[in-house]
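Just one protein chain is left out here, and the rest sit where they should.
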Amino acid sequence: MGKEKPKIAFYWCASCGGCDESFLDLAEDILDLVEKIDIVFWPVALDYKRKDLEALPDQSILMTMINGSLRTSEQEEMALLLRRKSKILIAYGTCAHLGGIPSLANQFEREKILEYLYKSAPSVVNKENVLPKIQYDEKGHKVTLPEFRNVVRSLDQVVDVDYYLPGCSPPPKLLKKAFSLLLSQELPSKGSVLAPDIALCYECPRIESKPKDLSIAEFKRLHHTQPAPEKCFLAQGIACIGPATRGGCEARCIQGNMPCTGCFGPTSRVRDQGAKILSALASSVKAKSEEDIDRALSGIPDPVGSFYRYGLAKSLLRVKRIESNNSVESKNNGVEK
Amino acid sequence: MNSKKWEPRIVAFFCNWCTYRAADLAGISRMKYAPNVRIIRVMCTGRIDPQFILNAFSKGADGVLIGGCHPGDCHYVEGNYKALRRFRLLSRMLKDMGIEEGRLRLEWISASEGEKVQWAVNNMLEKVRGMGPLDLPDHFKEWDKEMEMVKPELSEKVVRNG
Partner (left out) sequence: MDDLKEEIRIGVYVCHCGTNIAGIIDVKEVSRTAAGLPGVVISRDYKYMCSYPGQAIIQEDIKEYKLTRLIVAACSPLMHEETFRNAAAKGGLNPFSFQMVNIREHGAWVNDDKEAVTMKANDLIRAAVYRIVCHKPFQRTRVDIQPSVLVVGGGIAGIQAALTIANAGKKVFLVEREPTIGGHMAKFDKTFPTLDCAACILTPKMTSVKAHPNITLWAYSEVRKVEGFVGNYKVQVGRKPRYIHEDLCVGCLKCIDSCVYEKPQFPKEFDLGLSKRKPVYIPFPQAVPQIPVIDPETCNKIKFGKCKQLCMEACNERKAIDFDQKEKIEEIEVGAIIIATGFKIFDPKRLPCYGYGIYQNIYTSIEVERLLNASGPTGGKVVLQNGKKPETVGIIHCVGSRDVLNTNSWCSRVCCLYSLKLAHLLKEHTEAKIYNFYIDIRAPGKNMEEFYNRVSKEGIHFIRGRAASVTLDDSDENMSGVVIQAEDTLIGKTLKVPVDMVVLSVGMEPQPDAKEVGRMFSIPCAENSFFLEQHPKLAPVSTMTEGIFLAGCCQGPKDIPDTVAQAGAAASEALSLIDNGYKELEPYTAYIEEDECAGCKTCIPLCPYSAISLHEEKKKAIIQETLCRGCGVCVSACPSGSIKQKLFEDREIFCEINGVLERQ
């Protein structure tokens, strides 16, 4: 085989699996890629175990792509382990980049989540009220589960990240470009997001239809309207997060007649994507009195869900503050019992 | 938490033309108000990016006060209306994020209303004092403590958040 091929690893944390699947979107290009690299770890596709990974020398993996957000101690351990073994660590996809949809759970207390999922959800039958335990003795065998954390985190809130590949999931074009960039050793500056640093509107096919004097009378919810197929969503009073979202996806959602929901995250110049789109949309409202403003904005009933759909973990506020007298310490004592 | 008795911290964004001048007038008139407020000058309330407000909360403000020209009196025609629109939506979002109503406050204070600055600061302070500390930085630290077991070195390092 001659020269050793660069080692690549993939890993998933709290993820829907879409990111792993997105590698297959490379289609026939994947064959070229596999020619050039050596995949040493990929739980969703290949049967390597953690101990195989541990056996590799530190820094021996050229590049690891981790997708998914992090909520369990196991995910943290794996992220740390992969960080140690890899030269380059990439947060792959929105969840690893910004916390993703799972980080919307940062609006709810851990206890409430467990309570709902294991007890009160209408689809749950759990008469004994059994909740997952970190340790459990089954006929003398000690069974352990990872710790379920108080909050959901992005990858860089747990380990040092070199690059980010945004998107839910990242489009094959960007993935291909990232691979060729990183394999060519022409490394961009650390911390770069490997997508254009410009908002989506620049590549949106509907931008021409957005009037230059847009003033929004009221926001309409998507399911209450029949969006016109070629008109800017904002011009139709439908919240579109595109103006506050990095481009590079070629406006995939818009081409499917759905507004942008912001999965690529903000440009490098914006610290908090949700605050920025909130500012832009609210400023564009026509109304002047409090009542009229509220009415116009009532079409955005859940600003957190609309503006931080993918980025609550990385937002300035990160987590919903739960009012409680005895702060967070009380919640820090394991899962149950 | 600090050992010292907790004192609320309020960050105020005042527009250059009305409320900042009103605060100057309060000074010239020697009106005393609580020392807990830190005034940041912007040219217009329309310049106030919601990011600033969130940043203030996340860096330890217990309250944020916005002061601008009365509706119709904006030095830049309608900047205050833009501020009002953002304020309405941001307040709702903050509430959804568990930040009580009243921790973010918008007051129209004209350049002649020094007394209103005094009143707004004192009144807000009283309300925020009643709500207790918001103290997001300590919350962030508390949350991130849970990773210490896995990653001891993390306890020293503030988690990257920007």
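What to note about this one:
As written, the chain order gives the labels A and B, with residue 1 at the start of each chain.
Throughout what follows, contacts are C-beta pairs under 8 Å (C-beta built on N, C-alpha and C of every residue); 3 or more make two chains touch, one makes a residue touch a chain.
Bear in mind that the values here come from a model prediction, so they are computed numbers and not experimental data.
If you put the hidden chain back, the residue from A:72, A:192, A:257 or A:284 that touches it is A:284.
Across the interface with the omitted chain, chain A contributes residues 197-202, 207, 210-215, 242-244, 247, 266-267, 269-271, 276-277, 279-280, 283-284.
Residue-level contact of chain B with the missing chain is found at 2, 9, 11, 16, 20-21, 23-24, 26-28, 30-36, 38-44, 46-52, 55-56, 59-61, 72, 75-79, 82, 86, 118.
Basically, only the chains that are shown with their structure count from here on.
Inter-chain centre distance (chain A to chain B, centres taken as mean C-alpha positions): 30 Å. Against chain A, the residues of chain B that register as touching in their complex are 46, 49-51, 53-55, 57-58, 71, 81-82, 84-86, 88-90, 92-93, 96-100, 134, 136, 139-140, 142-147, 149-151, 159-162.
Listing the residues of chain A that touch chain B in their complex gives 73, 76-77, 80, 107, 147, 149-151, 153, 156-158, 160, 270-272, 274-276, 278-279, 281-283, 285, 287-288, 290, 293-294, 297, 300, 302-304, 307, 314-323, 327-329, 332.
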